[in-house]
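Yeah, one chain of the complex is gone here, protein chain that is, but the others are all in their spots.
And then subunit A:
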Amino acid sequence: MRDLEDNLRDAVLDLADDAPRPLDLAAAARTKGRRIRRRRHIAFGAVAVALIAVTVTPYTVLRKDAAEPLPAATVSPSVEATPTTVSLSAFDAGKPYRLLGGAVITALSRTVDKPDSPDVYTEDEIHHVLLNRKTGRYGELTGRYGAVVPGPDGLIAAYGGATAEKTTRIVTASGAIRRTIFYRPIGGDPDPEWSPVDSRLLIPTSEGFAITDVTRDDDVRTGALSNCPDWCSLSWLPNGKEFAVTQRDSTQPRSEAIQEKVGSLDIYSAGTGKLVRSIKMTGRPLGTRAWSPDGRHVLVRPESGAITLADVRSGAPIAELIGSDALYLKDGRILTVDDEFVMLYDAQGRALEQADLPREFQGLTVKAGLP
(Lines give C-alpha, C1' and ligand atoms only; values in the text may rest on other atoms or scores of the structure.)
Protein backbone atom coordinates (compact mmCIF):
# COMPACT_ATOMS: atom_id res chain seq x y z
CA MET A 1 0.00 0.00 0.00
CA ARG A 2 1.22 3.51 -0.82
CA ASP A 3 2.29 6.09 1.67
CA LEU A 4 -0.62 7.99 3.20
CA GLU A 5 0.79 11.27 1.94
CA ASP A 6 0.75 9.97 -1.63
CA ASN A 7 -2.91 9.07 -1.28
CA LEU A 8 -3.55 12.42 0.39
CA ARG A 9 -1.99 14.21 -2.55
CA ASP A 10 -4.25 12.27 -4.91
CA ALA A 11 -7.29 13.02 -2.77
CA VAL A 12 -6.54 16.75 -2.87
CA LEU A 13 -6.09 16.55 -6.63
CA ASP A 14 -9.38 14.67 -6.93
CA LEU A 15 -11.14 17.46 -5.08
CA ALA A 16 -9.51 20.09 -7.27
CA ASP A 17 -10.47 18.18 -10.42
CA ASP A 18 -14.12 18.40 -9.39
CA ALA A 19 -14.04 22.20 -9.49
CA PRO A 20 -16.74 23.86 -11.62
CA ARG A 21 -15.89 25.47 -14.91
CA PRO A 22 -15.48 29.24 -14.76
CA LEU A 23 -18.63 31.10 -15.75
CA ASP A 24 -18.79 34.88 -15.98
CA LEU A 25 -16.09 35.18 -13.36
CA ALA A 26 -14.70 38.44 -14.71
CA ALA A 27 -18.07 40.16 -15.04
CA ALA A 28 -19.22 39.22 -11.56
CA ALA A 29 -15.87 40.19 -10.08
CA ARG A 30 -16.05 43.57 -11.77
CA THR A 31 -19.46 44.28 -10.29
CA LYS A 32 -18.38 43.34 -6.80
CA GLY A 33 -15.03 45.06 -7.20
CA ARG A 34 -16.61 48.34 -8.19
CA ARG A 35 -18.86 48.14 -5.16
CA ILE A 36 -15.89 47.48 -2.92
CA ARG A 37 -14.14 50.51 -4.33
CA ARG A 38 -17.15 52.68 -3.68
CA ARG A 39 -17.69 51.39 -0.19
CA ARG A 40 -14.11 51.35 0.96
CA HIS A 41 -12.64 53.49 3.69
CA ILE A 42 -14.70 54.15 6.76
CA ALA A 43 -17.25 52.87 9.17
CA PHE A 44 -20.92 53.42 8.89
CA GLY A 45 -23.95 52.44 10.85
CA ALA A 46 -26.41 53.90 13.20
CA VAL A 47 -23.80 56.16 14.69
CA ALA A 48 -23.01 57.53 11.25
CA VAL A 49 -26.46 59.00 10.95
CA ALA A 50 -25.64 61.27 13.84
CA LEU A 51 -22.17 61.93 12.49
CA ILE A 52 -23.49 62.90 9.10
CA ALA A 53 -25.91 65.27 10.77
CA VAL A 54 -23.19 67.58 12.02
CA THR A 55 -22.61 70.82 10.21
CA VAL A 56 -20.46 70.35 7.19
CA THR A 57 -17.61 72.55 6.12
CA PRO A 58 -18.12 73.41 2.47
CA TYR A 59 -16.03 71.13 0.34
CA THR A 60 -14.29 73.41 -2.07
CA VAL A 61 -12.83 71.10 -4.66
CA LEU A 62 -15.12 69.53 -7.19
CA ARG A 63 -13.48 66.24 -7.94
CA LYS A 64 -13.97 66.10 -11.64
CA ASP A 65 -11.03 63.76 -11.97
CA ALA A 66 -13.10 61.17 -10.17
CA ALA A 67 -15.04 60.48 -13.32
CA GLU A 68 -14.15 57.46 -15.41
CA PRO A 69 -11.81 58.18 -18.30
CA LEU A 70 -13.63 59.40 -21.36
CA PRO A 71 -13.65 57.16 -24.39
CA ALA A 72 -12.32 58.36 -27.68
CA ALA A 73 -15.35 59.99 -29.24
CA THR A 74 -16.45 63.06 -31.05
CA VAL A 75 -18.67 64.06 -28.15
CA SER A 76 -17.57 67.05 -26.11
CA PRO A 77 -17.64 66.49 -22.36
CA SER A 78 -20.25 68.73 -20.85
CA VAL A 79 -17.91 69.73 -18.05
CA GLU A 80 -16.44 72.30 -20.41
CA ALA A 81 -19.54 74.39 -19.86
CA THR A 82 -19.50 76.72 -16.89
CA PRO A 83 -22.22 75.62 -14.53
CA THR A 84 -23.33 77.73 -11.61
CA THR A 85 -21.96 76.59 -8.28
CA VAL A 86 -24.66 76.08 -5.69
CA SER A 87 -24.17 75.52 -1.97
CA LEU A 88 -26.17 72.73 -0.42
CA SER A 89 -27.29 72.78 3.18
CA ALA A 90 -25.68 70.75 5.92
CA PHE A 91 -27.01 67.24 6.26
CA ASP A 92 -29.77 66.83 8.80
CA ALA A 93 -30.97 63.28 9.37
CA GLY A 94 -34.33 64.67 10.44
CA LYS A 95 -35.41 65.83 7.00
CA PRO A 96 -34.90 64.91 3.32
CA TYR A 97 -31.57 66.15 2.04
CA ARG A 98 -32.25 68.29 -1.00
CA LEU A 99 -29.95 68.15 -4.00
CA LEU A 100 -30.16 70.11 -7.22
CA GLY A 101 -33.33 70.16 -9.32
CA GLY A 102 -35.52 69.23 -6.36
CA ALA A 103 -34.11 65.72 -6.02
CA VAL A 104 -33.32 64.26 -2.60
CA ILE A 105 -30.97 61.64 -1.25
CA THR A 106 -32.88 58.41 -0.81
CA ALA A 107 -30.15 56.05 0.37
CA LEU A 108 -26.58 56.05 1.64
CA SER A 109 -24.58 52.85 1.96
CA ARG A 110 -21.25 52.12 3.54
CA THR A 111 -19.20 49.26 4.91
CA VAL A 112 -17.56 48.95 8.26
CA ASP A 113 -13.93 49.87 8.45
CA LYS A 114 -11.62 47.15 9.69
CA PRO A 115 -8.14 48.55 10.07
CA ASP A 116 -6.59 45.12 10.31
CA SER A 117 -8.14 43.87 7.09
CA PRO A 118 -9.58 46.83 5.19
CA ASP A 119 -10.27 44.88 2.02
CA VAL A 120 -12.35 42.10 3.49
CA TYR A 121 -16.07 42.72 3.48
CA THR A 122 -19.15 40.65 3.91
CA GLU A 123 -22.79 41.62 3.64
CA ASP A 124 -22.93 41.56 7.42
CA GLU A 125 -20.73 44.62 7.40
CA ILE A 126 -22.65 46.72 4.90
CA HIS A 127 -25.03 49.31 6.29
CA HIS A 128 -27.71 51.30 4.55
CA VAL A 129 -29.29 54.53 5.73
CA LEU A 130 -32.58 55.18 3.99
CA LEU A 131 -35.03 58.03 3.72
CA ASN A 132 -38.30 57.03 5.35
CA ARG A 133 -40.88 58.53 3.01
CA LYS A 134 -43.54 58.57 5.69
CA THR A 135 -41.56 60.35 8.39
CA GLY A 136 -39.19 62.28 6.16
CA ARG A 137 -36.31 61.15 8.36
CA TYR A 138 -33.26 58.99 7.67
CA GLY A 139 -32.70 55.79 9.56
CA GLU A 140 -30.59 52.67 9.28
CA LEU A 141 -32.18 49.70 7.60
CA THR A 142 -32.34 46.71 9.89
CA GLY A 143 -31.27 43.42 8.34
CA ARG A 144 -28.18 42.82 6.27
CA TYR A 145 -28.37 43.30 2.52
CA GLY A 146 -25.75 43.73 -0.16
CA ALA A 147 -27.58 46.53 -1.97
CA VAL A 148 -30.84 48.44 -1.79
CA VAL A 149 -33.08 49.93 -4.46
CA PRO A 150 -35.63 52.44 -3.13
CA GLY A 151 -39.02 52.09 -4.80
CA PRO A 152 -42.60 53.37 -4.68
CA ASP A 153 -44.78 53.75 -1.59
CA GLY A 154 -41.81 53.65 0.73
CA LEU A 155 -40.90 50.12 -0.33
CA ILE A 156 -37.33 49.04 -0.92
CA ALA A 157 -35.93 46.12 -2.87
CA ALA A 158 -33.06 44.89 -0.74
CA TYR A 159 -31.04 42.03 -2.07
CA GLY A 160 -28.05 39.89 -1.37
CA GLY A 161 -26.98 36.31 -0.90
CA ALA A 162 -24.54 33.89 -2.43
CA THR A 163 -23.58 34.01 -6.06
CA ALA A 164 -25.47 30.82 -6.72
CA GLU A 165 -28.75 32.11 -5.33
CA LYS A 166 -29.88 35.61 -4.51
CA THR A 167 -32.69 36.82 -2.35
CA THR A 168 -34.57 40.04 -2.96
CA ARG A 169 -36.65 41.15 -0.04
CA ILE A 170 -39.29 43.82 -0.29
CA VAL A 171 -38.91 45.79 2.91
CA THR A 172 -40.14 49.02 4.40
CA ALA A 173 -37.75 51.72 5.59
CA SER A 174 -38.24 50.43 9.11
CA GLY A 175 -37.01 47.00 8.01
CA ALA A 176 -40.32 45.12 7.99
CA ILE A 177 -40.17 42.38 5.37
CA ARG A 178 -43.19 42.29 3.07
CA ARG A 179 -42.06 39.61 0.69
CA THR A 180 -39.08 37.40 -0.19
CA ILE A 181 -38.14 36.40 -3.73
CA PHE A 182 -35.46 33.81 -4.50
CA TYR A 183 -33.71 33.63 -7.85
CA ARG A 184 -30.50 32.69 -9.56
CA PRO A 185 -28.65 35.85 -10.58
CA ILE A 186 -27.29 36.77 -13.97
CA GLY A 187 -23.69 37.76 -14.73
CA GLY A 188 -22.89 41.32 -13.72
CA ASP A 189 -25.43 41.13 -10.93
CA PRO A 190 -27.56 44.10 -12.02
CA ASP A 191 -30.01 45.73 -9.62
CA PRO A 192 -33.70 44.86 -9.69
CA GLU A 193 -35.63 47.70 -11.33
CA TRP A 194 -38.87 49.24 -10.11
CA SER A 195 -41.53 50.05 -12.69
CA PRO A 196 -41.84 53.82 -13.25
CA VAL A 197 -45.63 53.62 -13.08
CA ASP A 198 -46.63 51.06 -10.46
CA SER A 199 -45.40 48.50 -7.91
CA ARG A 200 -43.95 45.92 -10.29
CA LEU A 201 -40.36 44.86 -9.92
CA LEU A 202 -38.19 43.63 -12.81
CA ILE A 203 -35.56 41.15 -11.62
CA PRO A 204 -32.73 39.97 -13.88
CA THR A 205 -32.21 36.23 -13.45
CA SER A 206 -29.90 33.61 -14.88
CA GLU A 207 -32.74 32.37 -17.08
CA GLY A 208 -33.80 35.83 -18.21
CA PHE A 209 -36.15 37.96 -16.18
CA ALA A 210 -38.90 37.86 -13.58
CA ILE A 211 -41.57 40.53 -13.19
CA THR A 212 -43.66 40.62 -10.08
CA ASP A 213 -46.19 42.97 -8.56
CA VAL A 214 -44.81 43.15 -5.05
CA THR A 215 -48.26 43.76 -3.58
CA ARG A 216 -49.45 40.34 -4.79
CA ASP A 217 -47.75 37.24 -3.45
CA ASP A 218 -48.69 34.94 -6.29
CA ASP A 219 -47.83 37.25 -9.17
CA VAL A 220 -44.58 36.32 -10.91
CA ARG A 221 -44.06 36.36 -14.67
CA THR A 222 -40.82 34.92 -15.99
CA GLY A 223 -39.24 34.86 -19.41
CA ALA A 224 -36.06 33.87 -21.18
CA LEU A 225 -33.46 36.24 -22.61
CA SER A 226 -30.32 35.66 -24.61
CA ASN A 227 -27.20 37.45 -25.77
CA CYS A 228 -26.97 39.73 -22.76
CA PRO A 229 -23.30 40.73 -22.48
CA ASP A 230 -21.03 40.44 -19.42
CA TRP A 231 -22.45 43.72 -18.22
CA CYS A 232 -26.10 42.78 -18.53
CA SER A 233 -28.62 45.53 -17.88
CA LEU A 234 -32.39 45.48 -17.70
CA SER A 235 -34.44 48.66 -17.37
CA TRP A 236 -38.04 49.75 -17.75
CA LEU A 237 -39.00 52.19 -20.45
CA PRO A 238 -40.92 55.28 -19.25
CA ASN A 239 -44.25 53.82 -20.40
CA GLY A 240 -43.98 51.03 -17.86
CA LYS A 241 -45.16 48.57 -20.52
CA GLU A 242 -41.80 47.64 -21.99
CA PHE A 243 -38.31 46.98 -20.79
CA ALA A 244 -34.90 47.15 -22.44
CA VAL A 245 -32.21 44.46 -22.36
CA THR A 246 -28.64 45.09 -23.45
CA GLN A 247 -27.47 42.94 -26.32
CA ARG A 248 -23.98 41.81 -27.16
CA ASP A 249 -22.27 43.45 -30.13
CA SER A 250 -22.52 40.64 -32.67
CA THR A 251 -19.63 42.03 -34.70
CA GLN A 252 -17.21 41.54 -31.82
CA PRO A 253 -15.34 38.23 -31.85
CA ARG A 254 -16.31 35.96 -28.96
CA SER A 255 -13.48 35.44 -26.52
CA GLU A 256 -13.17 35.03 -22.79
CA ALA A 257 -10.18 37.33 -23.00
CA ILE A 258 -12.20 40.26 -24.36
CA GLN A 259 -14.78 42.17 -22.42
CA GLU A 260 -18.06 42.03 -24.29
CA LYS A 261 -19.43 45.24 -25.74
CA VAL A 262 -23.02 46.37 -26.03
CA GLY A 263 -24.26 46.63 -29.59
CA SER A 264 -27.99 47.20 -29.18
CA LEU A 265 -30.97 47.13 -26.85
CA ASP A 266 -33.77 44.62 -27.25
CA ILE A 267 -37.13 46.00 -26.19
CA TYR A 268 -39.54 43.46 -24.68
CA SER A 269 -43.20 43.74 -23.81
CA ALA A 270 -43.67 43.35 -20.07
CA GLY A 271 -47.17 42.05 -20.68
CA THR A 272 -46.32 39.26 -23.11
CA GLY A 273 -42.60 38.79 -22.51
CA LYS A 274 -42.08 38.96 -26.28
CA LEU A 275 -39.42 40.85 -28.16
CA VAL A 276 -40.95 43.99 -29.67
CA ARG A 277 -38.04 45.71 -31.41
CA SER A 278 -34.32 46.39 -31.24
CA ILE A 279 -32.47 49.69 -31.18
CA LYS A 280 -28.82 50.43 -31.75
CA MET A 281 -26.91 51.40 -28.62
CA THR A 282 -23.28 51.18 -27.53
CA GLY A 283 -23.64 51.37 -23.76
CA ARG A 284 -25.81 49.96 -21.03
CA PRO A 285 -28.61 52.14 -19.62
CA LEU A 286 -28.07 53.26 -16.02
CA GLY A 287 -31.41 51.79 -15.01
CA THR A 288 -35.03 52.78 -15.41
CA ARG A 289 -34.46 56.33 -14.24
CA ALA A 290 -31.92 56.79 -17.03
CA TRP A 291 -34.67 57.08 -19.66
CA SER A 292 -35.91 60.59 -20.41
CA PRO A 293 -39.60 61.10 -19.57
CA ASP A 294 -40.44 61.36 -23.28
CA GLY A 295 -38.43 58.22 -24.06
CA ARG A 296 -36.28 59.97 -26.67
CA HIS A 297 -33.00 59.90 -24.78
CA VAL A 298 -31.23 57.51 -22.48
CA LEU A 299 -28.21 57.73 -20.21
CA VAL A 300 -25.81 54.87 -20.84
CA ARG A 301 -22.36 53.86 -19.79
CA PRO A 302 -20.02 52.19 -22.26
CA GLU A 303 -17.87 49.36 -20.90
CA SER A 304 -15.26 51.70 -19.52
CA GLY A 305 -16.34 55.22 -20.34
CA ALA A 306 -18.17 58.20 -18.94
CA ILE A 307 -21.92 58.45 -18.60
CA THR A 308 -23.20 59.24 -22.08
CA LEU A 309 -26.43 60.91 -23.08
CA ALA A 310 -27.60 59.07 -26.19
CA ASP A 311 -30.35 59.45 -28.75
CA VAL A 312 -32.70 56.47 -28.59
CA ARG A 313 -33.63 56.47 -32.28
CA SER A 314 -30.09 56.45 -33.64
CA GLY A 315 -28.02 55.38 -30.63
CA ALA A 316 -25.78 58.38 -31.32
CA PRO A 317 -24.00 59.96 -28.36
CA ILE A 318 -24.98 63.55 -27.59
CA ALA A 319 -22.92 64.49 -24.54
CA GLU A 320 -20.79 63.01 -21.81
CA LEU A 321 -21.68 63.69 -18.20
CA ILE A 322 -19.68 63.53 -14.99
CA GLY A 323 -20.71 61.32 -12.10
CA SER A 324 -21.03 57.72 -11.02
CA ASP A 325 -24.82 57.57 -11.32
CA ALA A 326 -27.46 59.63 -13.07
CA LEU A 327 -31.20 60.03 -13.27
CA TYR A 328 -33.77 62.05 -15.13
CA LEU A 329 -35.92 64.56 -13.29
CA LYS A 330 -39.58 64.95 -14.19
CA ASP A 331 -38.92 68.13 -16.17
CA GLY A 332 -36.42 66.38 -18.44
CA ARG A 333 -33.27 67.71 -16.78
CA ILE A 334 -30.60 65.29 -15.64
CA LEU A 335 -28.95 64.92 -12.25
CA THR A 336 -25.61 63.15 -11.91
CA VAL A 337 -24.38 61.98 -8.53
CA ASP A 338 -21.05 61.04 -7.07
CA ASP A 339 -19.98 60.74 -3.46
CA GLU A 340 -18.46 64.22 -3.54
CA PHE A 341 -20.63 66.27 -5.87
CA VAL A 342 -23.84 66.48 -7.83
CA MET A 343 -24.39 68.17 -11.18
CA LEU A 344 -27.51 69.29 -12.97
CA TYR A 345 -27.70 69.17 -16.78
CA ASP A 346 -30.29 70.27 -19.28
CA ALA A 347 -31.91 67.86 -21.72
CA GLN A 348 -29.06 68.30 -24.18
CA GLY A 349 -26.41 67.45 -21.61
CA ARG A 350 -25.23 71.00 -20.95
CA ALA A 351 -24.10 71.51 -17.37
CA LEU A 352 -26.33 73.98 -15.51
CA GLU A 353 -25.41 73.70 -11.85
CA GLN A 354 -22.95 71.91 -9.64
CA ALA A 355 -22.73 71.47 -5.90
CA ASP A 356 -20.39 69.81 -3.48
CA LEU A 357 -21.76 67.16 -1.17
CA PRO A 358 -20.86 67.09 2.52
CA ARG A 359 -17.44 65.66 3.16
CA GLU A 360 -19.00 62.90 5.28
CA PHE A 361 -20.46 61.38 2.12
CA GLN A 362 -17.07 60.47 0.69
CA GLY A 363 -16.76 56.72 0.24
CA LEU A 364 -20.52 56.24 0.46
CA THR A 365 -22.77 54.94 -2.26
CA VAL A 366 -25.19 57.83 -2.67
CA LYS A 367 -28.59 57.25 -4.26
CA ALA A 368 -30.77 60.15 -5.31
CA GLY A 369 -34.45 60.20 -6.15
CA LEU A 370 -37.48 62.38 -6.40
CA PRO A 371 -39.14 63.55 -3.18
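FYI, contacts are C-beta pairs under 8 Å (C-beta built on N, C-alpha and C of every residue); 3 or more make two chains touch, one makes a residue touch a chain; residues count from 1.
Convention: contacts and distances are computed from a predicted model.
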item	value
Name per UniProt, for the chain absent here [options: "Putrescine transport system permease protein", "ABC transporter ATP-binding protein", "3-isopropylmalate dehydratase large subunit" or "RNA polymerase sigma (SigV) subunit"]	"RNA polymerase sigma (SigV) subunit"
In subunit A, positions touching the absent partner	1-2, 4-5, 7-23, 25-26, 28-37, 40, 68-69, 117, 119-120, 122, 162-165, 255-259, 303-304
